[in-house]
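One chain of protein is taken out of this complex; the other chains stay put.
And then chain A:
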Amino acid sequence: MQQELLRVEGLRTVFQTSSGLVRAVDGVDLSVARGRTLGIVGESGCGKSMLSLSIMRLVPQPGRTVDGKVLLEGRNLLDIPTGDMRQVRGGQIAMIFQEPMTSLNPVHTVGRQIVEAMKVHSPKDSAAALKEQAIAALKRVRIPSPERRFDEYPHQLSGGMRQRVMIAMALACRPRLLIADEPTTALDVTVQAQILDLLRELQAETGMSIILITHDLGVVAEMADDVAVMYAGKVVERTSARALFEDPQHPYTLGLLGSVPRLDEDRDRLLAIEGAVPPPFAFPDGCRFNPRCPFAIARCRTEMPPLRLVEDGHEVACHRAPIEKALAMESAA
């Protein structure tokens, strides 16, 4: 067993809205090992971004984290004072987002923004020293001629370069955990491949852990060591990346796998999941996937399935997993 860096227990984040109580994150347990990558997969509205914001204590109003623990090396981040949390953000945990242009300030040079981020965590360093460190950070993310780029504005950079700058800023203070929320979704495939490659190299260099949030199973297969599949605010399957693809258990995971066209096989029709993700103020009773699940039985409509161990290190929240056994027993009866 690898050493654990971050442990999330029973995390619950809710929004009180006019349409009712929105349970964006509803009792999530996670674990991130040192130096490893945890992929969080799910479609829009499944709560994966809200989960990462809850970890960072950046949930926007009127949202509140009402229950659970976020343990970073044993320290519960939900209990510490705001000032200490500010040191954790950017210091121990850093974050990068999907659209680098909206995260960068268009009226300041790239260099100034990196220096600004560094100053928060090492206020005593001289301007010259900070500039030197910033250029080193740009070099570390393989930006060509970093001295020149230091004085450029975000609009002068390509999308891939901007994401590199964001990564440079995020890694400036050597965080132990990087949360990457759809970091390559806005990029072209060849640039996506460059950025994923870069993240892997940087992880090997620094030994940081990564939480990678994505909707793309290909990216998960490429990057993650462990995976948590989320649906409607809950984790429905949790295992190693290899087991997720070799031994997918939850019907939602199966639906996702069937929905992606594969380059290595020809199929006439894709195995689409019927319907759409339910709105978060109207989650169905029982298993939240039951209205879309082809295997749903009466029990699924009333009783919420807990995560349970089906194999070593493989947890599934489904009454009927593994499905082939459930079906065989049914037809025998």
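The rule is simple: a contact is a pair of C-beta atoms (placed from the backbone, for glycine too) under 8 Å apart; a residue touches a chain by one contact, two chains touch by 3 or more; residues count from 1.
The rule is simple: contacts and distances are computed from a predicted model.
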"Cytochrome bc1 complex cytochrome b subunit", "Phosphonate C-P lyase system protein PhnG", "Dipeptide ABC transporter ATP-binding protein" or "Hydrogenase-4 component E" - which is the UniProt name of the missing chain | "Dipeptide ABC transporter ATP-binding protein"
Which residue from A:L58, A:L271 or A:M329 sits in contact with the chain not drawn here?
-> A:L271
Write down which of A:Q61, A:T102 or A:T190 is the residue touching the left-out chain.
-> A:T190
Touch rule applied to chain A and the missing chain gives residues 43-44, 158-161, 188-194, 196-197, 200, 215-222, 224, 241-242, 245-249, 251, 254-265, 267, 269-274, 276-277, 294-295, 322-324, 327
